[in-house]
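Sharing a structure with you now.
One protein chain omitted, others in place.
Take a look at chain A:
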Amino acid sequence: MKSIEVKHLSYRYSADTELVLQDVSFNVAAGQWIAIVGHNGSGKSTLTKNLNGLLAPTSGEVVINGTTLTEDSVWDIRKQIGIVFQNPDNQFVGATVEDDVAFGLENRQIPHDEMHRRVKKALSDVGMADFATREPAHLSGGQKQRVALAGIIAMQPAIIILDEATSMLDPKGRSDVLGIVQALQTRLHVTVLSVTHDLEEAALADQILVLDGGRLQATGTPKEIFSQVDLIQRAGLTLPFVPQLTEDLKTSGITLPETYLSEEELISALWQLHSKM
């Protein structure tokens, strides 16, 4: 089943400016993790805003779970998509953690008891149950982002979009948030779309879309994308550590059969090479 379908999407902010997105088309199957990568100004954020109707496409079409995004369907579509944004401070609506998680539920007129149950569950899912009555000023960036994620989990969306959600976090906060999303994806089979310029994060995805200058430059699995070094460089991105190491080994004369994603894969490949020598 297709979760997200984007057909020939183009977008410009006003009539006399250039197109920010040009003829972007892709499909995401339900339960997949898709990463959209590109450097600053490549149109990633504009693309996410087109997906939940915060912006209306100049031309083309967005279909979410079989429903075409129109002015009438926009609120129904927003119910199916939860977005975690970049800045943890600017998306914290509630005066306390639990109020913030409940905000989306209040908007959907979820009854009081059900709401309390879901807030509790969502906070324990992200490991923030002990912080329920804290105020945002007393939380770290990573904790705020986990609360934002809990707010999305409580709404039980079919699609979670991470719009550079980890870019302002320290390495620990980043791996925490990504770990929670991964667990959620396997447990509840939600579709995850992560927008990022961090290719370490993109390596977690089933598919990577490379966006540059508002055009979709390439689509493929992380291995396929990471083996195309010139593509990555043209898009202004940097390879993650392991593919970069594979690449560096190649330039110093040690050619390995393919590009590896994890350290374990690379280590066992190096052992094999060593035993052959």
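In this section, a residue touches a chain if its C-beta (ideal position, glycine included) is under 8 Å from a C-beta of that chain, and two chains touch if they have at least 3 such contacts; residues count from 1.
Just so we're on the same page, contacts and distances are computed from a predicted model.
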Request  = Could you check which of "Tyrosinase cofactor", "Energy-coupling factor transporter transmembrane protein EcfT", "Na(+)/H(+) antiporter subunit B" or "Light-independent protochlorophyllide reductase subunit B" matches the UniProt name for the chain that's left out?
outcome  = "Energy-coupling factor transporter transmembrane protein EcfT"
Remark   = Checked against the full complex, the residue among A:T17, A:N40, A:N90 or A:T251 that touches the missing chain is A:N90
Query = Looking at A:H112, A:K172 or A:H189, which residue reaches the missing chain?
reply = A:H112
Task = Could I get the residues of chain A that touch the absent chain, sorted low to high?
result = 49, 52, 54, 75, 78-79, 81-83, 85, 87, 89-96, 98-99, 102-112, 115-116, 119, 135-137, 151-152, 155
